[in-house]
Structure formats: C-alpha cells, structure tokens
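In what follows, a structure is listed as structure tokens, so that the remarks can point back to it.
Only one protein chain is missing from this complex, and each of the others stays in its spot.
Now for subunit A:
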Amino acid sequence: MSDVLTLSNVETMYGRVMAIRGVSLKVTEGSIVTIMGSNGAGKTTILKTISGALDPFKGRIAFERAEIAGLDPDVVARRGIAHSPEGREVFPLLSVRDNLMMGAYTRRDRDEVARDMEKVLGWFPVLRDFLEKSAIYLSGGQQQMVALGRAFMQRPRLMLLDEPSLGLSPRLIQEIFAIICRMNGDEGVTMLLVEQNANVALPVSDFGYVLETGRIVMEGPRDVLLASDDIREFYLGIKGEAARGDRRWKVKKTWR
C-alpha cells in the first residue's frame, strides 16, 4: 500500500502564534488514521493546512506524490481531498439535496452522482424526509450527516474529518462512526480523522497520532496505542489500578 498523504516537518502560524510545530505524518491508502489531542493541540490546524485553508510556514505536504502546500483550498479539493470541517459548516439556506449536490459540484458524471446520492441516503435514511428542507432546520446530528454525505459526494481519494462526534449523543456518535467505517470499508475512501473522543475514534482506526501543543508526541498502530498506559489514562479515560489516581485525589483533598 502506498502513502496517499505525507506531511514532513510542517509548521503553521496562526498570526504570530505557531500552532503546529514540525509535524510529520503519513496516511496509507485505504486506511483510517486518527489524530488525537486535547483542545488547542493543533488538530484542526493540521487539517486546514492540508486542505489549503491555511498555508504552512514551513514544510512539505505531498498528496499522491504531488506537492499541495500553498494551493488554494478549491484546487486541493479538485485534486481529490474532501474536507468535512469542524462544526459541520453546511450551507444553511440551501436544501439538504442542494447541500449534498454541492459536494458533486466538480463532477460531470451525472449517473454516478445520482448513484452516490442514493448511497448517502441509504446510509442516512433520516435525510430522505428532509431533502427539500433548508439545512438550517436540521438538528446537529442531521447536519453532521449532511456534512459527511456532502464530503462523500465529492468522491474524494482522501477524506479529512474534523471532529465528527462534536456535540452528538453517544448513540448518534456510534451511528456516524459506523457509516465512516462503511465509507472506508465498502467504498475504499482513505480517511484522516481528528478526534478528541479517542474512545470511538481509536478502535476504528488503523493508525494513530497523539498531538500535544502542536507536536506529535506519540504514534503507532491502533493496538499498540490501545495498550499504552498513557493513552489509556489520558485519552481513553480508563484508570489503571495504579495508585496515581488516588495519589492525586489525596493531594486535592488536602489542598481543599
């Protein structure tokens, strides 16, 4: 399997603040790769840098061996990268159908587009009832479905998903991730996923990176990360029997 996307030593500035500091990562064709990290670690910045919404200050971004750093986001999208942004970002006044069709804006193969539309509606049957409704009237979960479907309608060779679980109920998160797995498994879409919710994201991924204050501090295949004590404690919230937790609690008590 070849690498679809390679970042080497990418640095991106937000104004005068360096949001990511020398990130290198790889996404292998057909895989799901997750970047985990807490608020402000720079996860969204990485995705925005890849899709061209931000230009890197330094470093190289190769998509299918071609350099894409510094291109405009619409050019990157036409190269085959779909970005489903944080907070869904649907077109509020367009109908659900038009939102989904916007994903296919650059495509000319009408029959294929119609078939993909059916696929999306098959994955998210709820949307069928709202096809002619403005997207603004949809619930957060339904908007997330629109955003995901819209990204799929681009028929990308790489999909960037920014916090698809944001603000959703646990049950909806399960549903959404089941579809993400099917897009990957059945349709062969390679995915780069950014998540705070490592509990759902890590088990479905093939490979994971942990980002802290703009740096990658840990990386490895899923099983290695799942077995790591630090990951278990800080990202999965599973307490070992270790005394560490207790010790902290004690400290807190006396401090109070």
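By our rule, a residue touches a chain if its C-beta (ideal position, glycine included) is under 8 Å from a C-beta of that chain, and two chains touch if they have at least 3 such contacts; residues count from 1.
Methods note: contacts and distances are computed from a predicted model.
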Chain not present in the shown complex, as UniProt names it (candidates "Mechanosensitive ion channel family protein", "Branched-chain amino acid ABC transporter permease", "Glutamyl-tRNA(Gln) amidotransferase subunit A" or "Chitobiase/beta-hexosaminidase C-terminal domain-containing protein"): "Branched-chain amino acid ABC transporter permease"
Hidden partner chain, touching residue among A:Leu7, A:Ala41 or A:Val90: A:Val90
Omitted-chain contact residue, chosen from A:Asp3, A:Glu64, A:Asp98 or A:Glu233: A:Asp98
Contact set of subunit A toward the excluded chain (per top definition): 51-53, 72-74, 77-78, 82-85, 89-94, 98, 101-103, 105-106, 136, 150, 154
